[in-house]
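Note that one protein chain is taken out, while the other chains of the complex remain in position.
Note that the chains take the letters A and B in the order they are written out, and that residue 1 is the start of every chain.
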Amino acid sequence: MVDTVVIPLLKILIVLNATLVAVTYMVLLERKVIAWAQSRLGPMRVGPYGILQPIADAVKLMIKEDITPVRADRWVFTAAPIMSMVPALIVFAVIPFGPTVTIFGHPVPLYITDINVGLLYIVSVASVGVYGIILAGWSSNSKYPLLASLRASAQLISYEIAVTMTLVSVIMMAGSLSMVGIVNAQYNQHVWYVFAQPVAFVIVLIGGLAETNRAPFDLPEAEQELTGGFHTEYSGMRFALFFLAEYANMIVVSSVVTTLFLGGWLPPFPNLSVFHFLYYIPSWIWFFIKSFLFLYLFIWIRATLPRYRYDQLMRLGWKVLIPLGIANLIVTGIVKVLMS
Amino acid sequence: MFDTNELVLNMGPQHPSTHGVLRVVLRLDGEKVVDCDVVIGYLHRGIEKLSENRNWTQIILLTDRMDYVAAATNNVGYCETVEKLMQLEVPRRARYVRTILCELQRIASHCLWVGTHAMDIGAMTVFLYAFRERELILDLFEEFCGARLTYNSMRIGGLPQDLPSGWDKKVLQFCDIMDTKVGEYEELLTHNRIWLERTKGIGVISGPEAVGLGLCGPALRGSGVPRDVRKDEPYAAYDEMQFDVPIGTAGDTYDRYLVRMEEFRQSLRIIRQATEGLPEGPIVGKVPRLIKPAAGETYHAIESPKGELGYFIVSDGKSTNPYRFRVRPPSFCNLQGLRRLVRGHLVADVVALIGSIDIVLGEVDR
Partner (left out) sequence: MAEAIAFYTLAAFILGFAVLVITTKNTVHSVLFLVVNFLFVAALYVLLGAQFLAVIQVLVYAGGIVVLYLFVVMLVNLKRPPEAHQDPHRMTKIGASLAAAILLEVAVIAFSGYVSAPPATVAPPPVPVTGNTEQVGWLLYTNYLIPFEIASMLLLVAMIGAIILAKREL
């Protein structure tokens, strides 16, 4: 009873709360990191060094007037941000933050669940997340947000293909679709997959940037673009939900890349006994450090690079990443056959 | 199938990337721009008409507000035109200081250009770096004439006051700092793959076409036409300075970008020469108390950061106000090229092209 109901419920509570807090503080992190890159300070007034800024932002957005365009579809207009946010959150059900540890004599796995098709679950949930963007554009009942949202969703779908192709090569190497299985495979094969599959790593990273609509692939939501973006008509908490969903997606992509390529909760050199002192740092701390590195990388890239034009973006996805992914798949398959 | 009519899209006048109150009406076929109609006049303040009711010295204040990004250049151009009409001799020291100030303005204007151009294409960090350097220039100007944007820093015959002591050392320090900073901008942009894809081959215009359209300044030099008023008809102290004029080859946005980046370096070279060789002497020439040029008309042009800035003044010899004051603004003439440049490009390129031409609406509309 405790094991099957209470502990998973507790885990869900902890993960959900942690994710939502992390997502709001991502806003602050982004503003601070970009500010420091641009030789300025970022938010400094609210709380010491601006720590309470996300709370001020949340309060402001919640008390803003709730505007719905006159002829917009009320239900879909409200549902769209939710359909953007929920897939980002439920992915965390399969992300392993650590192996099974003993807490108060009870073996507790540090993941909510481990389903045998975990990676595929993540990909399928991400593909449902496209609906939020499409419906946001359509329900605003205006030409330009609709076209912008269709472009954004076309971008998402294209890069999903590239990423999924590449993930198959990781699955081939690990021999399992479950996230815990992939981390264990990295332990058993004595290598983090970033070294065994560097091409796949780069493709998944670039694809992850494009899937979350981050720079340099953020043309659909850039202010300098004429078609105002799919969230033009949104204000207040609904607008906030879209952006929180974007940051949640970023955290998801970071976590997935960490699990698949950087060994998840494993410390560096997990098999060499000379580095065993690294095991004193708890596994989930390693997971957070690695995920945080990727989040920082995403923000760093946004501060530095200009953005791609839409046709160049699509060309990159279809003509470069997909062929590379397929080539990677073929090479991985050949190597696996030759080595067995 | 779906009907592919032409879509009319309106950009501005309130728009984050049109660099002022510019309205561009685009006719699109899908995502390609078929034609564009540029609507200006939102910033028209009647400077030319106002000048007819001001005396010659008061007009200097008005010229500041045309190209407000590089205000001292406008002052210099106007004062030199009046001096040409009145055949006044400007002392050598004043000419040197005018050169230094003009080149500082060129750097300030190009800083703003590179910042906004990069930001429109998505690289937001360059904007803040460029403005950080522009602040240094504004500090120098504030020390000299007390203002940061609209200087009123020239008088007919020279300058209103001499340089404060130690100012030239600060200028040389600034030059050293700026050298490394230009390297920073280039590192972020010049060989960046995404920057190249967004600017190479965009808005190509050949030399003869550019001349036919009346383009000037870096927009013209990017197409390979070696026209620079500082070299062709030297004014101020440019005949005593050693500098090169960068010329582009392909005539696309990338070449215009490279031309302006190299102009940074050449301006620093000129400033160093002028500051180190600053002669002693009076700061203002022998100018009559009441400025009343004899009846006549003249045209004089200088090389402002945006291109050839020309003034045409007509004096009727009787009153202390000009009879006619006409400006040939480089941004106005360059903006004519926009229609030709955007044809066939995508909507996202229009913003890059407006930035590449480098316009200031204060100048376009006056």
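Brief remarks follow.
Note that in this section a residue touches a chain if its C-beta (ideal position, glycine included) is under 8 Å from a C-beta of that chain, and two chains touch if they have at least 3 such contacts.
Being a predicted model, the structure only gives us computed values, none of them experimental.
Contacts of the undrawn chain with the visible chains, over the full complex, involve A.
Of the options A:97, A:111 or A:138, the residue whose C-beta touches the omitted chain is A:138. Of the candidate positions A:24, A:68, A:127 or A:235, contact with the unshown chain belongs to A:127. The omitted chain makes contact with just one of the residues A:7, A:150 or A:199: A:150. Interface note for the absent chain: among A:29, A:55 or A:76, the touching residue is A:76. Taking the whole complex into account, chain A touches the unshown chain at residues 73, 75-76, 115-117, 120-121, 123-128, 130-131, 134-135, 138, 143, 146, 150, 153, 157, 177.
Methods note: only the chains that are shown with their structure count from here on.
If you check the complex, the residues on chain A that touch chain B are 34, 37-40, 215-216, 218-219, 222-227, 303-312. Within the complex formed with chain A, the residues of chain B that make contact are 9, 11, 16-17, 31, 118-125, 127-129, 132, 188-189, 192, 194-195, 197-198, 346-349, 351.
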